[in-house]
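With one protein chain withheld, the remaining protein chains of the complex are depicted in position.
Order of writing sets the chain letters: A and B. Residues in each chain are counted from 1.
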Amino acid sequence: MSTMKKVPEADVMTDNKSGVAPESKIEKTRSKSGHERRVNTAVYVVLIVMSVVWLTPFVFLVCQSFRSFLNEGGGMVPYVIPQKGFSLDNYKALFIKGFTAKKYLVNDLTLQEFFDTLDGDETLARDNAEAAALLRSAAEGRDPAKDTISSVMSAVQKDESVGQDKRDAASAFMRTVFSAARNQRFENDFRQDFNGRFIPWWTKTFVIGACFSLAVVALCILLKRLNENSDQLYRFRLLIMLGILIAAYLCYVLTIKQQMGYAPAAAGDYVQLGIIFLLFALFSLLAVNSFLKREGKLLQQIPGYPPETAWDKIKKAPVLFLEFLAMFVVMTCALIPTENSDYVGWYGNTLTIALFTAVIQTVIVLSVSYALSRLRFKGRKLIMNVVLVLGLFPGFLSMITLYFLLKSLGMTGPGAVPGLILIYCASSGMGYYISKGFFDTIPKSLDESARIDGATRFQVFLKIIMPLAKPIVIYTVLMAFMGPWGDYVFASYVAFGNVPTYNVAVGLYQWVNVADYQGYFTLFCAGGVLVAVPITALFLALQKYYVEGVTGGAVKG
Amino acid sequence: MASVTLEHVKKVYDNKVTAVHDFNLEIKDKEFVVFVGPSGCGKSTTLRMIAGLEDISGGTLKIGDRVVNDVEPKDRDIAMVFQNYALYPHITVYENMAFSLRLRHMSNEEVHKRVCQAAEILGITEYLGRKPKALSGGQRQRVAIGRAIVRDPAVFLMDEPLSNLDAKLRNQMRAEIILLRKRVDTTFIYVNHDQTEAMTLGDRIVIMKDGYIQQVGTPQEVFDTPVNLFVAGFIGSPQMNFLKAKLIKGADGYSVSLLGASIPLNRDQNEALAGKKIGSQDIILGVRPEHTTVLFGQNTNAIECTINVNEMMGSELHLHLTSQNQDRIIVRLPTVDLTAEQRANLNYGSKLYITFPAKVMHLFDPESEKNLIWG
Partner (left out) sequence: MTDLDYLKLSKPKKLLYRMGAFFKAIPKKTGHFFANLGKKILRFFKGIGAWFAEVFSTFRDGDWKTRLSYLIMGFGSIARGQWGRGVLFLLFQTVFNVYMFFPDASKSGCFYLAKLSTLGTVETQKINRRTVYGDNSFFILLYGVLTLFFIAAFIYTWYQNIRQNRISEQILKSGHKLKTTKEDVTSLMDEQFHKTLLALPTLGVTVFTILPIIFMILVAFTNFDATHQPPGKLFTWVGWDNFRQLLSTDTESYGGTFRQVLLWTLIWAFFATFLNYFLGMMVAIMINKKGIKLKKVWRTILVMTIAIPQFVSLLYVSKMFAQDGLINAYLMKWGWIQSPIPFWTDPMWARFTVILINVWIGIPYLMLIATGILMNIPADLYESARIDGANAFQMYQKITLPYMLFVTGPYLLTSFTGNINNFNVIFLLSGGKPLSMELSGNAGYTDLLITWLYKMTVNDTNYKLAAVIGILVFVVLAVINLITYNLIPSVKNEEDFQ
């Protein structure tokens, strides 16, 4: 076997039997441009078809998310073709505390509700005055808070004194009112929740932060084409950033709140936000300052080195963007309480888990891969072999043991969030392959040189390898961050039955597969869109690093 | 400012391969020593053991009077220049040079002073603000050296520092290293596989092969009196010619007979051989190309050869000759002395005669490959 090792390569190099006869070559050259064009057209056709296939589900997903769950006829047939008509009901529903679709889809109303709706809508009352009068008379003497309109209706139906056509008209009229009443009830709940609990001050930060992060990510994508080093770009970025900040601030304080028809912005709102932004500015300034202090100061003393201006300092700080992003997200996750609607709670849980996992897992993975790539010690090969063997066992095998281990630590059910972080991080050291492969490509002489220069191995790790491994650090963070968003199995098992500690995957899966007959499908679509948009934006922005990691990993194993 | 002493130093790898056998050497303070040898001879391993990057399997290593076998590289007071420079790509040249000083918690002013000074010496002041990526090969080399000299180390280690440069730059840097050495007067250990570089740079040369020291000496010594076939072949360019010959012990002393010619040895050689009680035997005769004399006419005691290749080098010709028994001989022929007619005759297939005096002959035992006189 050993002599044959190199054979596949040899095949490539030596096998030249199938040369093309010279005649056909000439002919080919002649028709080349036409041929080439035809081939390209074919390729374009294939690519366009593929693009359509690839995007169609997402387009439909978005379409369906804008179709009100209230209009789904009770949601009995949930997966139908999206119709025309646009509504934000699904998105609103995600933010209503204690939301259950049943509450709004029930086919009965109390008399009180019924007539309130009727009175609230003049056109409705006027157009169906006769039917309304009929129902009113039939309802007389009943208890408006307890009796339902259905019982009144059945009484009307039985009443022989009224003509059949009138009874039918009343029945049709009642269905219209039902629909209007449901909408009314939904709208009321939404307003109440939005006004009452939904907007404590930290949630404002969340809304603005999310918008802001998205804007920044979008911007980064947009600006990628411009020359990275040009002053113009930095100035532009800075301006845009400031603009977004101010816009977001004013937008919330002045517009959103008032547009909703609630109390105008109070002085407290300004103060709250002001403090947050101040903290940010301070934090960023400190970080940037320490980042630049040493280099800038010393370089100025070097003869021939151009003196550094304040502008030079600022333009060296793309860190600023990341800081803003990170700060917003951290604050959000730290402050999201369980008092919210289920969906917001799930979202917060997932975000918390993802952030902690991203940080801890990255540290662990990088530590392990650095140790295995760079340090030589007894048992190194053993560790690698053990990990190889362990990797062949299916992960779910250990699920119930993990569950009981976590349970004994009090990290299941209500404590599922820290429990899941622990699970995701504890064994993450086993996924060292890709980053180890990357470390292996960094020349060893850099380590050696640094060690001769007087660095300890820890300093080598921190000061030499880490800065050079930036792409793989980003890749690791990205993967660790995205992982928890899609995990259903462990999340559902650990949080079993405890709705507030679900993550988005578990929550939405339950909506589709357990409760779908109640019309949660469009809600799932809306919830999915809200999850997918930031994750996708993040992914596309950092696509480069992902590709680097994936291809490196595939080639090296 | 320290001597380096290696006593019975040995390197055995985990897979039981011995890279360096019983290495004994004393490097004096402020000496420039060059380790030279073909790749895989253990020269780099030895250097890395001195640097502390490889564990020492046996023996003792002293820097100054201190045994440093188990001392971490950072505490050995050494600096090293790597073959691929090993500049930290993510920080500026300035920070590269300041790196080791900062780790030693030197004050900013001191760091700045030293970096600027070193940059001045090497003429890289204007590049201090750049990152290594933006430098040319020669500039990177300078930075790598600068990073070592800011430390003011006791021992300066260089691992094939010029092998990544093109020929012209290499010559230039070689001269600069000689100048540098005059300015930073400290102990240098230089590893290299190119004998020319070794000859021009070193106070002493250590020639190694397969983990063993072959010979230690000044450039002149190793050139004039190679102790064995390997050293003889390794030092000098073009390579020394090796011819099968016979050593004959006659009544009036020893003589060498080859290809019909017989060349009596001189008095020193006779004495040395007689002292070693060597009789008649087969030998390998070594003669440097520059020591042969070319005769254009027939001569009784000369060797008849046929020209195979004629390489024109400008100032001289390198002729590749074939003799009767197919030995290949290279001779150097300065062009100034040649007449136009002679030059016209140096074609493929034409015959000429070569001879050489006894004092340029090196006699090697074919079995042990040792020099019969100095070995």
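A few remarks follow.
Here is the rule we go by: contacts are C-beta pairs under 8 Å (C-beta built on N, C-alpha and C of every residue); 3 or more make two chains touch, one makes a residue touch a chain.
Just so you know, these numbers come straight off a predicted model, no measurement behind them.
Considering the entire complex, the omitted chain makes contact with A.
Annotation: of A:M153, A:I364, A:L446 or A:A495, A:I364 touches the absent chain (contact as defined above). Checked against the full complex, the candidates A:L88, A:A172, A:V499 or A:V550 give a single residue touching the omitted chain, namely A:V550. Note on the undisplayed chain: of the listed residues A:P57, A:G98 or A:G497, the one touching it is A:P57.
Of A:G120, A:P144, A:P467 or A:G486, it is A:G486 that touches the chain left out of the display.
Contact with the chain that does not appear here is found for just one residue of A:G85, A:G98, A:G163 or A:P394, A:P394.
Where chain A meets the chain that is not shown, the touching residues are 1, 3-12, 14-16, 18-20, 22, 25, 28, 36, 39-40, 43-44, 46-47, 50-51, 53-55, 57-58, 60-61, 77-81, 364, 367-368, 370-371, 375, 377, 380, 383, 387, 389-390, 392-402, 404-405, 422-423, 425-430, 440, 456-459, 461, 482, 485-486, 488-489, 493, 504-505, 508-509, 512-513, 521, 524-525, 528, 531-532, 535-536, 539-540, 543, 546-547, 550-557.
Just so we're on the same page, only the chains that are shown with their structure count from here on.
If each chain is reduced to the centroid of its CA atoms, chain A and chain B end up 64 Å from each other.
Across the interface of their complex, chain B is touched by residues 295, 297-299, 301-305, 443, 445-446, 448-456, 459, 463-464, 467-468 of chain A. Interface of chain B with chain A (complex): residues 51-53, 72-74, 78-80, 82-84, 86, 88-92, 94-95, 98-100, 103-104, 108, 111-112, 116, 125-126, 128-129, 147, 151.
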